[in-house]
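Only one protein chain is missing; all other protein chains are in place.
As written, the chains take the letters A and B, and residue 1 is the first residue of each chain.
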Amino acid sequence: MSGQRNKIEIRDLSLRYGNDQALYNINLDVREHEILAIIGPANAGKTSLLNCINRMIDFVPSARVSGSIRFDGLEVSKLRDPAQLRRRIGMVFPLPVGLPMSIYDNVAFAPRMSGIRSGSALDEIVETCLQQAALFDEVKDRLGDLGTKLSGGQQQRLTIARALSLRPEVLCLDEFSIAVDPVTTMKIEAVIKTLREQMTVIVVTNLVLQAKRLADRTALFLGGKLIEVDDNEIIFSRRTADMRTFQYVQGLFG
Amino acid sequence: MSAVREQSHAVFQATAVTLANRSRERFAVRVLTLITTLLILPLIAIISLLVAKGAPAMSLEFLLAAPVAGMTAGGIFPAIVGTLWLVGVSLAVAAPIGILAAVYLNEYAGDNWVTRIINLAIVNLAGVPSIVHALFGVGAFVLFLGMGTSILSASLTLAIMTLPVIIASTKEALASVPLAFREACWVLGASRWQTIRHVVLPNSISGILTGVILQVSRAAGETAPIMFTGAAFYLPFLPQSVYDQCMALSMHLFTVSTQVPNVPEAIPYATALVLLGLVMSVNLTSILFRSYLRSRRKW
Partner (left out) sequence: MQAQRSSSAAYAEIAIEALIRLCGFSAILFVFAIFFFVFWSGADFIIHRLDLVQFLGSEQWYPTSISNKRYGTLALLAGTASVTTLAMLIAVPLGLGAAVFISEFTSGWVKESLKVVIELLAAIPSVVWGFIGIAIMNPVIIKLFDAPIGLNVLNGGIILGLMSVPIIVSIGEDALKAVPDSYREASIAMGATRWQTVYKVLFPAARSGLLAAVLLGVARAIGETIAVLMATGHAVQIPHSPLDSVRTLTATIAAELGETARGSDHYQALFAIGVLLFFLTFCVNLIADLLVRESKRK
């Protein structure tokens, strides 16, 4: 079902913020064209892991990263221009952030910043991405309106459209449904399923059932450690390698 | 912890709410109200006195004519022109430096000792007496750089003196743009500068303008820094370039109220009224602008 090539290979990744260790020796592969869910309670290190992958961790002065992350075989920490990397990895934050500019400009922002100037090319990107994010029909008549004035659910889909605007190879969604109503959540989940044809998707969620619905494989994080990663059939069964996975999935703690 | 204990101790005493406590509270509030009124009073008194005594001399001619008869008659036109020169040139220097310095402090600087020293330097730049700024202007611009007593020397002195005003308000304006906007841009592969240029600055420009307006009001009112660097008591001609000296409203008020004998009372009052009116209206503009901005945020 999923491609066998590894898109991202994480080896012995540790992360400290000052004296607090956030990640302990993580070893994890993300396969091309799969949907990988990362589950775990708050402060398990899920978001920190995403921030290491696209090097947003650079903006946290106290953070110290060790170990290796390879993206398409390239060592992430050695890249001279992390912005280049971030253009290949789309990222959606938990809380929707519409930039204070028009809906059109929100989606066209990243392509413009990367040097695309042609108006027709931008028009096409904006329409495609809004459509992919299942937002186009709702906003097609008011692309000039402020992105910040949309409803929360619409802003979250706008954020997804923005993340898709550079045709990323990997899309990371960090608890995207936290500030979104159930109907929008279902819409976005449907979108994610169609996207896996074109890209690799990592979904961080604290909703176990969402991981079960969406993902091919699921990884459980607890207290900065990777407890278990496996196909969904294993994770959501009685055959988990680690007792805690079974207990967490059953809702016995977390 | 000890603060908490002290506090609970204080609270314990206070639980016995007595009539004495209540009346003490009423008394305290009355005193505080009186004190605050005492601050509003001089403001009203000053403005109304200047208006009452300056208004008779105020006319279009006063604003548009040059002083004559050893400054005991005529108008203040050259002083108004000079003040505009000084404010304009100092603004042109201080605004870009101040805004970029604030961008550095808010967007680039880490929380380390270098930043602490920069902030301390800014506090001191604001705290150095204006006459010491004047000495600096004389030593550095007039003499060392050979600019002579000129609009340029005086404006540069004013610019450095008012830099902290622009830096402080620009920093505040930049800090009011949520961090989430910056993160949303970085994550899309935009560089720090692209993020600043396309998202942070456009969304704080109005707050920055408020600070720039405040700088104008400060620069227009200063006297000491321009006394020895470029402002003259009296000039028979208007300045033609930044290398000329100029008259200035503040300097003119100083001159007619202390240096020239037999000036009719109305002239210094009217001059003070014009200067105060200019500074106050600029300040009020800035204040109104600020409250208008707060009412219409884009987020």
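Just so it is clear, a contact is a pair of C-beta atoms (placed from the backbone, for glycine too) under 8 Å apart; a residue touches a chain by one contact, two chains touch by 3 or more.
What you see is a predicted model, and the numbers here were worked out from it, not measured in a lab.
Only one residue from B:58, B:81, B:140 or B:238 touches the chain missing from this view: B:140. When the full complex is taken into account, the listed residue touching the unshown chain is B:43, out of B:43, B:63, B:92 or B:179. Per the touch definition above, the residue from B:62, B:85, B:181 or B:269 contacting the chain not shown is B:269.
The chain not displayed touches subunit B at residues 3, 6-8, 10-15, 17, 21-22, 24-25, 28-29, 31-33, 35-36, 38-40, 42-43, 46, 49-50, 96-98, 100-101, 103-105, 108-109, 117-125, 127-136, 138-140, 143-144, 160, 163-164, 167, 191-194, 217, 220-224, 227-228, 250-251, 253-254, 257-258, 265, 268-269, 272, 275-276, 279-280, 283-284, 287, 291.
Please note the rule applied: only the chains that are shown with their structure count from here on.
Subunit A meets subunit B in the complex at residues 54, 56, 59, 61, 83-87, 91, 93, 95, 97-101, 109-110, 113-114, 146, 148, 159, 162-163, 165-166. The touching residues of subunit B, counted against subunit A in their complex, run 110-111, 180-181, 183-191, 194, 198-199, 203, 298-299.
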